[in-house]
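Note that one protein chain is taken out, while the other chains of the complex remain in position.
After this line comes subunit A, so read on.
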Amino acid sequence: MAETGTYVYAVGRHLDEEVLSSLEGVGGTPVRTIGHRDLTAVVSTVDLEEFGESALRENLENLGWVEKTARRHDEVVRRAAAITTALAPFRLVTIYRSDDAARDRIEELYDDLVVALDRIDRRSEWSVKVYSQAPSKPAAPVTEGSSSGVAYLERRRAEIRGRQAATMDQQMLADQLFWDLVPGAAATRRLAPQDQRLTGRRETMSLNATFLVDDDRSTDFFQLVDELRGRYPSFDIEVNGPWPPYSFAVLEKP
């Protein structure tokens, strides 16, 4: 490796380097840790030929590279999160010139990182996606003279209006479901519903939300979800997790 950088995956407390050092990082080099005060940064050394500015600009346009890197990043974060109660993941491709430069940045943000870690301590993220059955087609009204152009247009308009109303109803219902879940979580965020091409499902995603749930209250959270499945039969509710608290590891001020 000619020029190298220090890639930071996450910062946490009480991380055991030995457990992590068997892991391979994003560039294929082993994962290490850097200690700073009571915090530990999970890092690995990367080759700037692959992770330098111009290389990244190119690599990030390549889906294969992005997928490989994102999955590896996520796996390292998960492994680290699994051995501590408080881990704040960093965004993909956060890279410093050296370990010292990374350490300086952590010192600079120390107080904010501690606040972020306190917020997610002993908590995990759960993703909740809600799918609506495609609104059923309203029965075509049988009208006299339905062969005429005017009647056809009227029928089309009614159909469209009906579909729009059904979609709006589903959206309002999904919002209501979201608020019903809120009491089960310590914090929550809504993400943009994913496109059907993304989900590979025919149903529309009406809600894409994520919840920060106390680890010792996760059973209650699932119970709440099950209750809501009964209360909202027109929805398919998909729960996925636990995720390391990506969506809730945020700094108050950037």
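The criterion applied here is as follows: a residue touches a chain if its C-beta (ideal position, glycine included) is under 8 Å from a C-beta of that chain, and two chains touch if they have at least 3 such contacts; residues count from 1.
Following the convention adopted for this analysis, contacts and distances are computed from a predicted model.
Per its UniProt entry, the chain excluded from the display bears the name "Gas vesicle protein GvpA/GvpJ/GvpM family", taken from "Carbon-monoxide dehydrogenase small subunit", "Gas vesicle protein GvpA/GvpJ/GvpM family", "Anti-sigma regulatory factor (Ser/Thr protein kinase)" or "NitT/TauT family transport system permease protein". When the whole complex is considered, the residue among A:His14, A:Arg37, A:Arg97 or A:Arg231 that touches the unshown chain is A:Arg97. Listed for subunit A, the residues touching the missing chain in the whole complex are 5, 8, 10-11, 48, 51-53, 56-58, 60-64, 66-67, 70-71, 73-74, 77-79, 81-83, 88-97, 101, 105, 109, 113, 116, 124, 126-127, 134, 191-192, 194-195, 197-200, 202, 215, 218, 222, 225-226, 229, 238-244, 246-247, 249-251, 254.
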